[in-house]
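In this view, the complex is presented without one of its protein chains, the others remaining in place.
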Amino acid sequence: MATVAAEQNESYRAFLREFPKTGPGTRAGAMLRHYWHPVCLSADLKDIPYAVRMLGEDLVAYRGIDGKVGLIGVQCAHRCASLEYAHIKANGLQCSYHGWTYDTRGRCVDMPLEPADSKLKSRVRQPWYPTEEWAGVVWCYMGPDKENPPPLHKIDILARADGEMILQRGDVRNYSYLNFLENFVDIGHSYVLHLLVQPPVPAELVPYCDQTVDLDFRRMVHKVVETDFGLKSVLVHNTADPNVKYVNTWSMALPSHFRFCGLTAGLPPDFTNDRREGGGMLRIIDDEHFEIFRYTLIRPGNFRGTIFPRVSDTARGLAEGLQGVTERKPHDNRKYAAWEGRPPLEDLVMQETQGVIPDRESEFLVSSDVGVAMLRRMWRKSMDDVAAGRRAKAHVLDNEGVFETDTFKGLVAPDQITIGPRNMPSSKDGRGLIRDRDGRLVFA
Amino acid sequence: MATVAAEQNESYRAFLREFPKTGPGTRAGAMLRHYWHPVCLSADLKDIPYAVRMLGEDLVAYRGIDGKVGLIGVQCAHRCASLEYAHIKANGLQCSYHGWTYDTRGRCVDMPLEPADSKLKSRVRQPWYPTEEWAGVVWCYMGPDKENPPPLHKIDILARADGEMILQRGDVRNYSYLNFLENFVDIGHSYVLHLLVQPPVPAELVPYCDQTVDLDFRRMVHKVVETDFGLKSVLVHNTADPNVKYVNTWSMALPSHFRFCGLTAGLPPDFTNDRREGGGMLRIIDDEHFEIFRYTLIRPGNFRGTIFPRVSDTARGLAEGLQGVTERKPHDNRKYAAWEGRPPLEDLVMQETQGVIPDRESEFLVSSDVGVAMLRRMWRKSMDDVAAGRRAKAHVLDNEGVFETDTFKGLVAPDQITIGPRNMPSSKDGRGLIRDRDGRLVFA
Partner (left out) sequence: MATVAAEQNESYRAFLREFPKTGPGTRAGAMLRHYWHPVCLSADLKDIPYAVRMLGEDLVAYRGIDGKVGLIGVQCAHRCASLEYAHIKANGLQCSYHGWTYDTRGRCVDMPLEPADSKLKSRVRQPWYPTEEWAGVVWCYMGPDKENPPPLHKIDILARADGEMILQRGDVRNYSYLNFLENFVDIGHSYVLHLLVQPPVPAELVPYCDQTVDLDFRRMVHKVVETDFGLKSVLVHNTADPNVKYVNTWSMALPSHFRFCGLTAGLPPDFTNDRREGGGMLRIIDDEHFEIFRYTLIRPGNFRGTIFPRVSDTARGLAEGLQGVTERKPHDNRKYAAWEGRPPLEDLVMQETQGVIPDRESEFLVSSDVGVAMLRRMWRKSMDDVAAGRRAKAHVLDNEGVFETDTFKGLVAPDQITIGPRNMPSSKDGRGLIRDRDGRLVFA
């Protein structure tokens, strides 16, 4: 692939304008509605309603007295007052203004100021969407045939039971969710942006780290592979030893999952916290806003041990705040001063400054933008499919409804490498080369 | 009346879109301009100009050296500088920029940088409106034939001299004034919204209160009566005694007066502060903003004593701030957390969440919305009348220019009740049933 400039014709430009839209009347919004989306954490739903904007629609979630979760339009059908201030009653969510009460399917079940025999209730139907709770998250389906929604596509990592899962939400961004996803599938940026500041490897980790890993993007193998669930970026770096490669894979699953830091082979199990797997997903609020849900699965380990050590890698998010690891210069009056050295912040600065909705028609894509180009082709094809009445691209689910997004990071023998949509080199725990306490490579 | 759904045709929808407009070029704005409107308190006008937006027009009020009040366009006719920063001089309001000076009728009386014999002054006329001062309020008339405005329509309560009048302004809301007025004429909401939290009756008041008043809306008589000044809501509740009814009336007078808490019969005069009468009026700033002027007339009394006692009923407004009487839950992150139990705040939350201008075309009105429906019919007819060159609906004034908006709250013998536009059961002080110190009902 040389450039995708050839795609810059008018039909592609029309797609680029449709691409970031999320609302109900749009081609991209229609496609997104074929998937389940995260709404909030199960723990967020207590004894008051929880207002939530999803794909440009203003909704309210609530947990009924029976424990079931409802998700209905936030604006009362009667006189538009907000159901965010409604009360949860035995028979549903009761608007505080005149008492109209809705069940989880949007049916009006009470109008307490109307005559008891009034039949008007049956003529009112509030917008509603089916929900599921799984893995501590409330999910919703906003697509066609909502009485019979497709099965929830469960991402593998949230189905795991072999570690402690940390699940966080609340990082809301004021720009298009696609700025985030395009950044994620564009793996090349890591070798510029995230190497602006190169932190030293702590002395006690030096024996376990292969510091000969070649970080020059021009000398590594870089492939983006389409999968059933979305796409996967694969990077194969050389080391000083021709029989040892360093492999890193990242997966993006529809509609908005991102998975990195998969199984690590390269450090002894007892000496690494890369028994830590991370990623997240986006709640798409509307064209110009999204919220990040992040998860980290932690399995026992007693040392810091990523290949690129960070000052604090407990924070995959922005727990440290909007401050990099560099010192602020007195003359640095930019919105994000001294921002370098904290990868999530580095990404934020790039994503945000691209514009709320970037002017993609003015871009100049090149060969290293292969991930971005593939994501757009995937979106475009699914948008066309949905517009033509076909179904959107679908995950392959196992008997439990789980789909695999295998990722891997670590040292590998060259003959173990087969670049393809599945198991490259493997998603089985620990497979690959690691170093023992004496620094020798062994296969695990 | 079953439903007003039949009115939901296209002509009604066109009305609904015109309804909340207030500007000079609109049908609704033209109708509103047939009435006098409150501008500010007399006490607000001291030795500097007072900028005020009225019905979408930016104006400035000032008290001249002669004590007379002027109300003219805020933007100087010369080069658009704001007369909010003008100086009050003997001959009028002098723009600080180049000294152009305007009298209270908008005539330019000085251009100090022009030759003394220049005739240009006579070609300049600033927008201006007639004003009156009455009852501590500055009023203006912005309608046709402003050289000969109609007489000021004086609301009865402000003409009273038998108590202490508390007059407050400053509560500015960022949504349509009609959200407020529709809430006021929709009396049914009180029996849901304002009963979300039911405060206990203090022990010392128990003997004087009839706690058998039946608050179920379905069992009371609810009428909305059109009057010369606007409309009146009447509610007749049953009590345990078939010979005793509890009556409550509320009046809305054109263009934006609201009157509640009228004479109370039900507690002995010496033991009640419902010798307190309240209400207010709106300064309509523009389509999306208004300011509440509130008044309370207090006559001597030594106990709290409303039928529905409140934690503090000295505050009809929001003097307590935006906090209800309930405790804030740690997970309540709504804009208005723990909002229940303070009626003005409860109303604010409903009014504000309906939207700056509610999407009335998506409403579903039912029989208990009879007040809202009548207010809209009144507005619609007056808008049609004014558009056809006829006058808007007018108050009946007495010799002093005062109109009556009689309201009543208290216990009544059934044969005293005649539901109609006037004196139901009476607006005379104290008429109705009260309880003596022994808790016995007597006619006063």
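First chain written, first letter: the chains are A and B, and each begins at residue 1.
Everything below uses one rule, namely that contacts are C-beta pairs under 8 Å (C-beta built on N, C-alpha and C of every residue); 3 or more make two chains touch, one makes a residue touch a chain.
What you see is a predicted model, and the numbers here were worked out from it, not measured in a lab.
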item: Touch criterion as defined above, residue of A:14, A:172, A:196 or A:221 at the omitted chain; value: A:196
item: Among B:80, B:161, B:203 or B:388, residue touching the chain not depicted; value: B:80
item: Residue touching the undisplayed chain, where the options are A:359, A:400 or A:438; value: A:359
item: Interface with the unshown chain - residue positions in subunit A; value: 3, 182, 188-189, 191-193, 196, 217-218, 329, 331-332, 334, 336, 339-340, 346, 349-350, 353-355, 358-360, 362-369, 372
item: Those residues of subunit B which, in the complete complex, touch the missing chain; value: 44, 46-48, 51, 75, 77-82, 84-85, 87, 96-99, 111-116, 118, 120, 123-124
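Definition applied: only the chains that are shown with their structure count from here on.
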item: Rounded Å distance between subunit A and subunit B, as computed from the means of their C-alpha atoms; value: 51
